[in-house]
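With one protein chain removed, the remaining protein chains of the complex are shown where they sit.
For reference, chains read A, B and C in written order, and residue numbers begin at 1 within each chain.
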Amino acid sequence: MKDKQFWMVIGGLSLAFLIYWFLGHPMFNANRIVMFLAIIVIGATLLYNIRMAERGEEFYLRPIPGLKAVEEAVGRSTEMGKPVLYVPGIMDMDQVETVAGVIVLGHVSKMTARYETSLNVPVSRSIVMKAAREACRESYMLEGRPDMFHEDMVHYLTDDQFAYAAGVNGIMVREKPAACLYMGKFYAESLILAETGNSIGAIQIAGTASQAQIPFFVTACDYTLIGEEFFAASAYLSQKPELIGGVRGQDMVKAGVITVIVLATLFRFLYETWGIGFDVVKLLTVQ
Amino acid sequence: MIWKRQIPILIVAVVGAITLFGWFVDQPGIQAFVDDDATQWYDILASFAIILGALNLMKLQIQKVARKKKGWPYSLVAIGGFIFAITAGFFIKGVDDSVAVWGAHVTTEGTVFKWMFDYMFTPMSATMFSLLAFFVASASYRAFRIRNFEATLLLVAGIIIMVGRVPIGSMVSSWFIMYIVVLSLGIGVNSWKKDKMITFGVVGVGVAIVTIAGMMTGWPIDQPEIFYLPTIQEWIYFYPNVAGARAIMIGIGLGIFATSIRYILGIEKSYIGE
Amino acid sequence: MSSTAILGAWIAVFLTLGIFSYLYKDNPFYKTAEHLFVGVSAGYWTSIFFWTQIQPNLFGRLWPSKEFSADTIWYKIYNGLSFFSSSVFPEGGIDKGHDMHLIYLLPFALGVMMLLSLIPKISWFARWGIAYTVGMAAGLRAYGYLNSNVIGQIKGTAASFADPNLPFFSLTSPSIFNSIVILVGTITGLLYFYFSREHKGVLGKVSKVGIYFLMISFGASFGFAVMGRISLLIGRFVDLIKYSGSEYLNATVWVLVIMIIILGYDAFKGSGKGTPVSEDAV
Partner (left out) sequence: MKAFTDLILKIGQVDRRWIFLVLAVVVFIPILIPIGMPIRATVTTKVVYDTIESLPENSNVLVSVEYSPSTKPENHPMTISILRHLFRNDHKVFVTCLWPDGQFMAQDALKQVAEEEFGKVYGEDYVFLGFRPGNEAVVKGIVSNIRKLYTVDVYQTKVDEIPLMAGVNKFSDFAFLFTSSAGYPGTIEWVQYAADPTGVPMSSGVTSIQVNEVMPYVQSGQMKGVLAGMPGAAEYEALIGQKGSATSGMDAQSIAHLVIVLFIILGNAAFFIERKRSRKY
């Protein structure tokens, strides 16, 4: 109950909704009430945690092994005098993975600025290019090395998936980067990239939530941030309270989901054996 | 500043809230807007975004040629390809209006556009995809390593699916698999006890049991079920695999939900480069 | 076989083998094919999206033939446009079955702003259009993913244990054993992705079980991925075999021989100078 303002707003809105509901809820699609409540409850949980984080509450996040490796990889590139290649996936900014990829890029570019290592970021969407460029520019400014930043370090190749993969491949075999980082949304091009990276002997670290591509990265890369680990990593790196709060909030929701699974199983058992309680399956079917 | 920053954030908030809560509003006017016009606008803007992407690409290629950057002659090839595709798309149909009017020409047999699709676009994109077969093979050979127990699980599950899914898998007798299991058990015991006698004993007894059981039942290829590859494959793919995939899926679902909410509430503003 | 089909087959074979030649090493055939692919696909997508969306669904709503009258200013503008491109703006309005919806000027304006963002000074023009697509996608996805990926999966996991006809053990059909596998696997897998507690003690052990399930799942993915890629390769080979026929003037054979000769000569010349033959692709 630390956040009085939050609870007051929630209380007020709930009351308003209850009144609206008992007035006969005009214009409300009552079939979807379960979804509506789920959205409100989960949304509120997330918001609450984000607010807590913004107010300076410290949340613990467990260490993620793949993240430490990023710094090592950049260090190794510096020693070898070779560039770092960063691929933020092939999708647009409307994909959360791309957003997380750009956040991680911000962190990586800080390291490259600090170590004075060159960074190469080929992208496949014009909007991603703009966002990635901004992220890099800011990092180089923060590290006090605006002189080392040049716009071409983030450059657009093509929108097409395989043409893009081929282009990145070309960069790899020509420039032979010592570290290849793949952080974003990937489809079938993942293995082309990872295998070529493997063949030039680069340290490879991947992060993606694309389920079908994770096994490729797991087998061909040195470290892989699997699904949510990747999102948590971007929170971890950015140290932005809203992201850390988001991870924490999602953890709470996850605990809630596990509870619901257990309870639903139990209720279903009770319902089907003795007809006690209510039909959970029907409840969870939202049309 | 307000034009560059606040208005885009406001647009995201309003449009996002309308589409999200439009699912719950039982009012024809709002429903019609959310389901029809809003999505149509999205489609139209998505199309403009594609065209923007293509133009951006050409701008870059032209710059490459103009500045004579490394590999610029290839950029000429790219520009040529673009001009050819645009010509086929907008200027030369190759058929007259009775066969296909403008607009229908992109999907009609006999047009220049369809020719380009059949003999240029199709082979190139299909070959790009199939290149992966080779990379998969070499990754299997050079990267797919039993580093630890997790990797072993991944490997074994992968192999069982690969062999069990295709016709050849149903030709592998379950007795053969049982012998392999006995042998791997032997390897396991050996690395655990480090005693050749015990290992030998375990393998000997195992082989004997399997052989006697086989002789008694007459070696049926698909019995016992739990050692028949197509059956194991189906079990893995329908149960443990789904359990794992579902855990990931729920996590992804929550993650996407959370990000979407952050967009709508204006907490996440990365789309304007922040 | 028509001459255009034969010409097409030769081009297709050249492009296919050109891309495959990348497996040997990065070479001019591959680069040519790659760049051609880039250019052609950019033009291809532009044409497709223009003709399937912008022309019929945007212009078709702004200047429908239903309400065409040459006297109004609105359609005078149209006739002006038609003068420049009668294919996009055919005479008498665009007949795609739409009524006139001038509200579509709004997405039109946003779209034009997106294109204008190519001019560096006003590159922020694109933001409004992007904001619309981002907002719309966020609203759609928040609901869709929560319903199908979360609620739907909770429902699927909460299996029935009370059905008396359900056997305790059966490998490939529903059984209590399999329901337990799903239940345990899903919950432990979820716990692996629990970040706000260190994975020690019970949570550590449980999340370990979780990662095992995840790994089995990834193993299955790998198996399927291999399967898919092989299938695609089979498809390419079938095409190449088709084009090697005499009705296509043995395109595959000729192109293959010429490419091998050129690449072989290049390798021979290269090794004569003492440089490594395949520094690129290995």
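Annotations
Definition applied: a contact is a pair of C-beta atoms (placed from the backbone, for glycine too) under 8 Å apart; a residue touches a chain by one contact, two chains touch by 3 or more.
Note that the structure is a prediction, hence the values are computed from the model and not measured.
The chain that is not drawn here is touched, among residues C:80, C:97 or C:204, by C:97. Contact with the chain that does not appear here is found for just one residue of B:52, B:153 or B:242, B:242.
In the complete assembly, the contact with the undisplayed chain comes from B:138, out of B:87, B:138, B:190 or B:211.
When the missing chain is restored to the complex, the residue among C:131, C:232 or C:255 that touches it is C:232.
Checked against the full complex, the one of C:78, C:194 or C:224 touching the unshown chain is C:224.
As for the chain not pictured, it touches chain B at residues 31-32, 35-36, 39-40, 42-43, 46-47, 50, 101, 103-104, 107, 109, 114, 117, 121-122, 125-126, 128-130, 133-134, 136-138, 140-142, 144-146, 155, 159, 162-163, 165-171, 230, 234, 237-239, 241-242, 245-246, 249. In the full complex, chain C touches the hidden chain at residues 23-24, 45, 48-49, 52-53, 56-57, 60, 96-98, 136-137, 140-141, 144-145, 147-149, 152-153, 155-157, 172-173, 182, 217, 220-221, 224-238, 241, 278, 281-282.
If you put the missing chain back, the residues of chain A touching it would be 162, 187-188, 199, 211-212, 286-287.
One rule holds in what follows: only the chains that are shown with their structure count from here on.
Distance between chain B and chain C, defined via averaged C-alpha coordinates, is recorded as 9 Å. Between chain A and chain C, the centres computed from C-alpha atoms are 21 Å apart. In chain A, 35, 39, 42, 93-94, 127, 130, 158-159, 162-163, 166, 191, 211, 215-216, 218-219, 226-228, 254, 257 are the positions where the chain touches two or more neighbouring chains simultaneously.
Contacts with at least two other chains are made by residues 22, 31, 34, 37-38, 41-42, 45, 126, 130, 133-134, 137-138, 142-143, 146, 150, 154, 157, 183, 186-187, 190, 193, 214, 218-219, 222, 225 of chain C.
Chain B makes touch with chain A in their complex at residues 20, 23-27, 49-50, 52-54, 56-57, 60, 125, 128-129, 131-132, 135-136, 138-139, 142-145, 154, 158, 245, 248-252, 254-259, 261-262, 265, 267-268, 270-271, 273-274.
Residues 4, 7-9, 11-13, 15-16, 19-20, 22-23, 31-58, 87-88, 90, 101, 103-104, 106-108, 110-112, 114-115, 117-118, 124, 126-143, 145-146, 148-150, 153-154, 156-157, 171-172, 178, 181-190, 192-193, 210-220, 222-227, 229-230, 232-233, 235-236, 239 of chain C touch chain B in their complex. Interface residues of chain C, counted against chain A in their complex, comprise 22, 26, 30-31, 34, 37-38, 41-42, 45, 123, 126, 130, 133-134, 137-138, 142-143, 146-147, 150-152, 154-155, 157-163, 183, 186-187, 190-191, 193-199, 214, 218-219, 221-222, 225, 280-282.
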